[in-house]
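Every protein chain except one is present and positioned as in the full complex.
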Amino acid sequence: MSSTKFDMGDIDIAWCPGCGNFVILNALKQALVDLEIKPENLVMVSGIGQAAKMPQYLKTNYFNGLHGRSLPPATAIKASNREIVVIVESGDGCSYGEGGNHFIHAIRRNPDITNLVHNNMVYGLTKGQASPTSQKGFETSIQVKGVFNEPLNPIALAISLDASFVARAFAGDVKQTRDIIKKAIEHRGYALVDIFQPCVSYNKVNTYEWFKNNTYYLEEDYDPTNKTEAFKRSLEMEKLPLGVFYINEKPFFEESLSVYDKYEMPLYDRTPDFDKLSELIDSKRGF
Amino acid sequence: MSSTKFDMGDIDIAWCPGCGNFVILNALKQALVDLEIKPENLVMVSGIGQAAKMPQYLKTNYFNGLHGRSLPPATAIKASNREIVVIVESGDGCSYGEGGNHFIHAIRRNPDITNLVHNNMVYGLTKGQASPTSQKGFETSIQVKGVFNEPLNPIALAISLDASFVARAFAGDVKQTRDIIKKAIEHRGYALVDIFQPCVSYNKVNTYEWFKNNTYYLEEDYDPTNKTEAFKRSLEMEKLPLGVFYINEKPFFEESLSVYDKYEMPLYDRTPDFDKLSELIDSKRGF
Amino acid sequence: MGIDVLWNLKDGISIVLCGEAGQGIQTVEYILTHALKLSGYNVFSTKEFMSRIRGGTNSTSIRVSSNRVAAPVDRIDILIPFSKGAVDHLKNRISSETVVVGEEKIFEDEYRGDNSVNIPFSQIAAEAGGKIYTNTVAAAVLLGFFEVDLQMFYDYLEHQFSSKGDEVVQNNIEAAKHGYEACEELLEGKKLQIPKDDSIKDDLLVSGTETVAIGAIAGGCNFTSFYPMSPSTGVSTFLSKNAEEFGIVAEQVQDEISAINMAIGAWYAGARAIVSTSGGGVALMSEGISLAGILETPVVIHLAQRPGPATGLPTRTEQGDLLFALFAGHGDFPRIMLSPGTIEEAFYLSQNAFNLADKYQVPVILLTDQFLVDSNYNITTLKLDDLDVEKHIIETEEDYKRYKITENGISPRGVPGYGKGLVCADSDEHDEAGYITEDFDVRISMVQKRLNKLEVMKEDIIPPELVGSEDYKNLIIAWGSTYAAIKEAMENIDNDDLSMLHFKQVYPLHPDTAEKLEKAEKLILIENNATGQFGQLLKMNFCIDTHDKILKYNGLAFSVEEIENKLRSMLDQED
Partner (left out) sequence: MGIDVLWNLKDGISIVLCGEAGQGIQTVEYILTHALKLSGYNVFSTKEFMSRIRGGTNSTSIRVSSNRVAAPVDRIDILIPFSKGAVDHLKNRISSETVVVGEEKIFEDEYRGDNSVNIPFSQIAAEAGGKIYTNTVAAAVLLGFFEVDLQMFYDYLEHQFSSKGDEVVQNNIEAAKHGYEACEELLEGKKLQIPKDDSIKDDLLVSGTETVAIGAIAGGCNFTSFYPMSPSTGVSTFLSKNAEEFGIVAEQVQDEISAINMAIGAWYAGARAIVSTSGGGVALMSEGISLAGILETPVVIHLAQRPGPATGLPTRTEQGDLLFALFAGHGDFPRIMLSPGTIEEAFYLSQNAFNLADKYQVPVILLTDQFLVDSNYNITTLKLDDLDVEKHIIETEEDYKRYKITENGISPRGVPGYGKGLVCADSDEHDEAGYITEDFDVRISMVQKRLNKLEVMKEDIIPPELVGSEDYKNLIIAWGSTYAAIKEAMENIDNDDLSMLHFKQVYPLHPDTAEKLEKAEKLILIENNATGQFGQLLKMNFCIDTHDKILKYNGLAFSVEEIENKLRSMLDQED
């Protein structure tokens, strides 16, 4: 891949050789370049995990917070400075396990951010336990008899909550992944991209091969604005569809914030109006 | 209503006169009597809120835990003693706000418990803030310009996660509510009953009247085993359907627990096998 | 005796309103305190109430006084019962001097002391147009005891009810008139002789909740994320209501974990954020506080304490979260903890919290409690003149390093999008540029850099206030909201050897503290908790133990008499 302004140069990347994360990194960089986003104007927000190391490998601003807690700071960053592009990137455990409550409520709140979830169906960084998306029967050091719980279907869940943009990608395909990411970033409102990402170290079931054999792209003429249809497609299990499942253009969070009614500038540039505050204080002299 | 073995006698109930919670209390007691459940054999588990005071008003065992945290202890109680009937009861804020992550993962785990959510579309106990199910535009002391967020649709969400039993009731109708609760308790696996509950003090929009005018019962011949259909019905907004939306019989959590493979008795009745443990320890003497 | 016992009162009077939740006692309180303040009386009010919306028994205690007062007393001069059980609820506070005023049928079966008078509030109201005017009648009756400008009251009613139509306004005014007249009849034209002072009319009448929130706005707060929790919700509500006016992003979120992580994100982006919560909320925020610690991101946390553990007594008061808040969050990192003694201080400390957080890039915890936030009284003003929103944000250069090692340990803080540099913040241990590192030496330098702030911030530590003479033998140690009750008790005792050292900054402690403690022969610790947590903190810091303790933990704040009696018996024992 050609060099971009987001390249970090010769750094040590802590991922395993062959990991799907490398492809996602490339796809993202390409998307950012294509969209002409400036590094200074981007904040990557992540939780903790292998996927969550992503921001370290791009030359840009980042906020690498707590495991499971990437969406709240991301929402706040965007609300504090609308001029910034905010991309949240984390793993399936981080996003749907520890971070599950933020996930469902971020969908409801609909901030204008992009959420890339590296879904390797396993906990990578902590060495191979099941994640919320691990498939039934998946055996690990902990789930010795295989996973019993129903895997979480993030696509169906997001659609059920009427998310603004819902897509699925596969890290085996850098081009389409790049394109889906681009659409997600361009979309105004909360955009989820669940990315199938092979983990070569801990997931020997859901491999590149497996994903290739068990996925296909939604048809060209697929209409992503029909919710029930989108839901139906999200339930397909025999072969898992890839692409943009659902788009639901609606007002996004920052549009609801009165702070931007009169002024454009980000919050860091503001000071309180002491005259008004004096008035408020004085109002407490009366009834 | 006739007296039951669950009656507490002449106690001071901390709910407002006219609150929908009274009806739910009655419906629940009737259901318990009809199902011939013994007070000693039942554990009510709740979070914190007005709805969560319910267990105080029934003569039975209870575990009144933390706000938002009713499902984890409930799951554990059932797993520790399968002979006990476990009913979780809490408000919409408790269950879908603070407790959102437990909600989605309890659905996945599918313990054999019943979850009654008193959905008054408002935070009662903390005096009238919006809850996750508050409708758009709902004005409160905090949401002074009305609620902006998309209300959470618990029925759609539960179906999207393939919950085992999903129903909605309305506290204006004690009989049907009782019957739905009975079905939920009888169902083996996680059963959600979202109960529309008028809050006469803080929700002046979604009143008895409003619920009456805006709901109807699913048809007699409605088939609750069709997931896509159930989802579709869960999206109906003009009039909100009541009844059992979705039933999906599947193995429940306690069936996956090897502790009950050989022995029936609850965990409190067990002691570790020191002979086996000696063997385990001795195995550490070799390679 | 009846009403006559009241004529002895020269300095002030204590009025208690008691009834069920939902009966509108707070409306009566509001009218009474505001009308009296506007008539030139000092007023103070405080509430104790149950965790329910309707029913139960709640009370509001109001003091009207010649001096400024800010603390509760046990004494009740006039008790107005609004519901059955009200008089009984307060039986321990009823003395032979207490006059119960109200509808006899409400309290006839209960112990009501020696003096009670029947004023049929609801009947008067009914005559004026309906029982719904009962609160207006009650307020008017109470105003009848004082020299007040009634027109002001009528204006208020007009303003308040104009949206409900002329009839409602007129009925209210009618009810007020009749109530006032009923009182005049009862008093036979006499009035209470409590001195007024015209200058008071111009005072502010505010609650702790309001001063915390106004302080936040004055501190440049433009972001708040919160989850409702008694007794902290009022601050969030106030900020939400004023969000549009003052340019604040105010968002109720799904849980406290979101609240703190949002607030930290907001500060990272250059906003000034507060989270307002109670102990249980801070428990959930503990990991987030630790995050702020390693990110060196400022954040302001308002912790309005209530009695724990867990849900505890949700609407009551306690100072039980001091040590918990001090160590909340894993690992070693510095923080600042402030705890106002008065509602004025609540304003200044809340304002200052934002500057301190920004300057030192640490979490600042403002510890109040239900008593403080739910108390109201008149104060002369909240001065903005000398206050500054001190921003410590820099415009970044291309080679900007967020965690640059500097002499004093504080790395200039950039925000994304302002300047040419990149701002990389990391919850893992990181190098100067913010990237994850496992280098052992870098780790050491980062730990030292963070902890070094405890040194640097010494210059800004708010010294404890010495109340009383410098030549003390007995020194009371106190912090936070107990200030006024102790001070008033001390004034009553009037003992030259007795002073109080009151802490407004409870961590880090001022370095001169040890010296001041050592000067005393006897240290008397007064805390509204069960284990004397601040005493433990003093030991931990200075190896100095207190000799006596006055602790209270039933869910109520200290009354003046309680402290006075305990102190007197301690001081007596000495002789």
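Letters A, B and C name the chains as they come in the text, with residue numbers starting at 1 for each one.
One rule holds for everything that comes next: a contact is a pair of C-beta atoms (placed from the backbone, for glycine too) under 8 Å apart; a residue touches a chain by one contact, two chains touch by 3 or more.
This structure is a prediction, so every number in the text was calculated from the model and none was measured.
Put simply, the hidden chain is in touch with A, B, C once you look at the whole complex. In the complete assembly, the contact with the undisplayed chain comes from C:314, out of C:102, C:228, C:265 or C:314. Among C:43, C:157, C:269 or C:295, only C:295 touches the chain that is left out of the view.
In the full complex, chain A contacts the hidden chain through residues 12, 14-17, 48, 50, 64, 66-68, 97-98, 100, 123-127, 129-130, 132, 141-145, 201-202. What chain C contributes to its contact with the hidden chain is residues 50-51, 257, 278-280, 282-284, 286-287, 289-291, 293-295, 307-314, 316, 318, 320-321, 323-324, 326-333, 426-429, 438, 440-441, 443-444, 447-448, 451, 529-531, 533, 536-537, 539-541, 543-545, 553-556. Although one chain is hidden here, its contacts on chain B can still be listed: residues 39-41, 43, 45, 48, 53, 55-56, 59-66, 69, 71-77, 79-81, 83-84, 101-102, 104-105, 109, 257-259, 261-263, 266-274, 276-278, 280-282, 284-287.
Here is the rule we use: only the chains that are shown with their structure count from here on.
With every chain reduced to the mean of its CA atoms, the largest distance from chain B is reached by C. Centroids of chain B and chain C (each the mean of its C-alpha atoms) stand 37 Å apart.
Residue numbers of chain A whose C-beta contacts span two or more other chains: 101, 104-105, 109, 258. Within chain C, contacts with two or more other chains are made by residues 243-244, 254-255.
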